[in-house]
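Got a structure here, written out as structure tokens. Questions coming.
Not every chain of the complex is shown here; the ones you see sit where they belong.
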């Protein structure tokens, strides 16, 4: 931690900063001769102590306080150089093989769900996604089938063999989803719902954590820390677009985040091009970009009848388009020395 | 609702859009002669139906779908022209008198809390804020005193008479806070925690809903709709800064949002300059700007010893600075024909 003083900071202000550092059991070190007074904070300033930065920043004469180390630990590649591979019922996520998660935004009915599950399986998807509990911006929109939806997802798994990824919104959802699903998804709007993070941190199932659309990569890794600090190390990160001034797409895919996350963290990262674009016309191209940038997987919305979907129809690929996409995806994966396994279709 | 077709949309594509509109029980109207085909959707396209926009957008040849009406109803001034005044134990929020909510970020101890409560009361604050349940970005940071914190807040109310505003993070917090607090605050990170919104919507206490830092004004009003649709009409909105590229302050205060919200909604709006700036040096000036722009109140962090605060010390005013601020605030309020009542100090 480095404390940068205001240019006009008095000697007294500097002395008070030195005292404050010592009062925290840390050791100050005033850098010689630099333009402004710069005070390094020595000693064990680990992640448990980063909040002292805020105390120091409150002192008179302090211009700002800069962290030197990352404010997270368990998610950091510095402490875990090898990449983590999350294993979901035998499907690896994070290794040389890319993992494609596909399915509808919402579970709307048994027929719709099974039809799409068969279709994405046939096209080569490795996991099936579908929402039983839906976080909708309008209270008047379809809110999901709840437990009934989970039962339909379980049936989809039974008939296709694909592991199930489904979103949870509170502790009770988690307990229900625990009976039926294979990966618990936390949506962008709940990325900093710390109670929910702690809850899934205490569970056994892998967690797919979506980046909040107003959150930095560092915030995402801090949120991950909540899950891992509770003991659940099976976390899959997901970039799904951030909010920017550009309005030709619903969000802006932060493609940079993929190599950035690979640099800072050992956890696998998948890209959700569907929410990132909000428009099916752009989904395939963005997904291919994600593969080329180094993503470990994709989460893509597929619907058999987008114009009748109860949610997010505008961004869903039809099964035909998804088949076409998978062909292209396999080629791009091979070009970056990854692969997309062609599942043995038995269904 | 207006559907704008791609310039090269085929006649067949247009026909399918017309059919889709009729299939939803609505009536299409093709505008004559405009540059591209523009189809108006007539009939009762109220807030319960806005999600059909997404279905129409999924159709081939559709460039985009534009809403004509606001996608919210209960929060809209169109349906409730007079401004709402929320009454909190006799303290009005939303009328000609401005309401100042002040106190520490976190309840840290009985002594700290009571000292600050007395100080802000003496300076003229109308409500007391303090967090017992703290949403922190790091799991290693102070997480609040929980129920013990609520008990301290209740004591602060008893000795000062100031109503208590405190944050809740899940349903259980709500039930506990219900015993002790006067206003339930929902933090920026939970603005779209729809389960929590529904929970407080079913309660009797007024709700102070903070805008998510990545959320548009429209998203805030949609989130409000979740609370109001459950029957709780006592909602206070709060602007607390949005995330932008500017990094000289922690967030960017969206001062425009104050008159914009006044234009679109009848609900009272307060400004939190402390989180918006993240730096005590700028808090007072931003707060005065909020009053001048038409805010109905302020929520300001005050701490007796910012450099020892367990959270957010860098943005807290000391009691002395708060007294000075209140003097300035009264003058600005008077200048915009509002007032800040000077409480009779009895404590």
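Per-chain numbering from 1; labels A and B assigned in written order.
Assume contacts are C-beta pairs under 8 Å (C-beta built on N, C-alpha and C of every residue); 3 or more make two chains touch, one makes a residue touch a chain.
Owing to the predicted nature of the structure, the values given are computational and were not obtained by experimental measurement.
Every protein chain here shares one sequence; 2 sit in place, and the complete assembly counts 4 copies in total.
FYI, only the chains that are shown with their structure count from here on.
With centres taken as mean Cα positions, subunit B sits 26 Å from subunit A. Residues of subunit B that touch subunit A in their complex: 20, 47-51, 54-59, 71-72, 135-142, 169-171, 189-190, 192-195, 198, 212-215, 219, 222-223, 225-226, 229, 242-243, 279-280, 306-314, 316.
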